[in-house]
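Shown next, in structure tokens, is the structure this report addresses.
With one protein chain withheld, the remaining protein chains of the complex are depicted in position.
Up next, subunit A:
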Amino acid sequence: MLYAAKLAWRYLASSRGQTALLIAGVALGVFFFVFISALIGGLGQYLVQRTVGEISHVTLTPPPAEATLLPGLQSTALMVAQAETGQRDLLAGAEALIPVLDATPGVKGVSPQITGNGILMRGQARAAVSVTGIEPQRVSDIANFGARLQEGNAILGSNRVLIGQALADDLKVGVGQILRLQSDRGQERALQITGIFALGVESIDRRSIFISQATARTLFAIPQGISRIEVSLEDLSQADAMAERLSALTGYKAESWTSGNAQLLDGLKAQERSGDMIKGFSLVTIVIGVASAMLVNTYRRSSEIGIMRATGARRGFVLTVFVLQGALVGICGGALGAGLGFALLSHIPPPEIGVTPVLPVDYRQGAYGMALLLTTIGAVLASLLPARTASRIDPVKVIGQ
């Protein structure tokens, strides 16, 4: 193998121009592979972040109420107590679980919330809104209001409210102005706008308002208890597993963000498949290029192959020399292409939450190692047929030429 490698290297080095062109071609194909990987990965990341970055990744809610069978009655008929629908379902013992959730690995933020609906009023203008009461010190644990403020601040004191830019525009209000909120429990409260945010999520910017938990308790007549707990994660892709884990830990119903975004996930999968196909085509191009170059090489060196065989080189040796040439081209071209890809793409900032990228490329998802490995394997496979042809050359036929 060592001697075959020496000959393979010597053959490549002797045709510098051809070898350089071949390696450059392979490198270009690998660069394209790496670019597509980084682009598809970055685009997917950008889309998810845009869609899910500012909402809850796992939401804990009370388990669904069920009818209960009444025991111990002397009767042939079954007696069932209907599920309670009059009162709000609350998370039992939630306050004690908050520190546990905070300490769970992978959890970035935890927000216990009181929720309800209401009508927001300013003069004659009315808007139906979803009201969320959150702890003031956890105001940016889920959506980063602090970074998304258009005006004012995110300090949720008593009778203060955060509203979205779209809602502010609809009601023609600004920071410092007073709005009246009537809850679905018939309670009314005057609230002063402390800040106006723009998360870029229509349903939140136009239909949601945020107040302090204490204010929400009064408005919705919930002196104790929690409506739900929203959890944000370090890694969005772990949401399903984390939902299962938190459900088992707490006994609550845990819903991952993926359950409400099936279309987004389908779209991302389709995008990924398309990217894989494009990468596959680039590999096929590399294989065809290497195979044709090796085949030409075989014909060019047929008399040398004849002499090799005449002087006692086995067919396996000849095959090894030509396969190693392909492998060397694959390794050199692959390394060059992957290195070039990393060098160029690492200058493009990866997608971040809330920042619209010039090009949604994430250089960290370039699949450099996979590109190098697949290219090398592809180049070896591409060389097999020409190498086999070379090993089967009849020395008698070529030596006389």
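As a working rule, contacts are C-beta pairs under 8 Å (C-beta built on N, C-alpha and C of every residue); 3 or more make two chains touch, one makes a residue touch a chain; residues count from 1.
Everything below uses one rule, namely that contacts and distances are computed from a predicted model.
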item: Hidden chain of the complex, named as in its UniProt record, picked from "NADH-quinone oxidoreductase", "ABC transporter ATP-binding protein", "Lipid II isoglutaminyl synthase (glutamine-hydrolyzing) subunit GatD" or "Cell shape-determining protein MreC"; value: "ABC transporter ATP-binding protein"
item: Full-complex contact with the absent chain, from A:Ala24, A:Ile119, A:Ala198 or A:Ile399; value: A:Ile399
item: Residue among A:Ala147, A:Leu265, A:Val296 or A:Ala310 that touches the chain left out of view; value: A:Ala310
item: Residues belonging to subunit A that touch the chain removed from view; value: 1-4, 6, 10-11, 13-14, 303-304, 306-315, 317, 394-396, 399-400
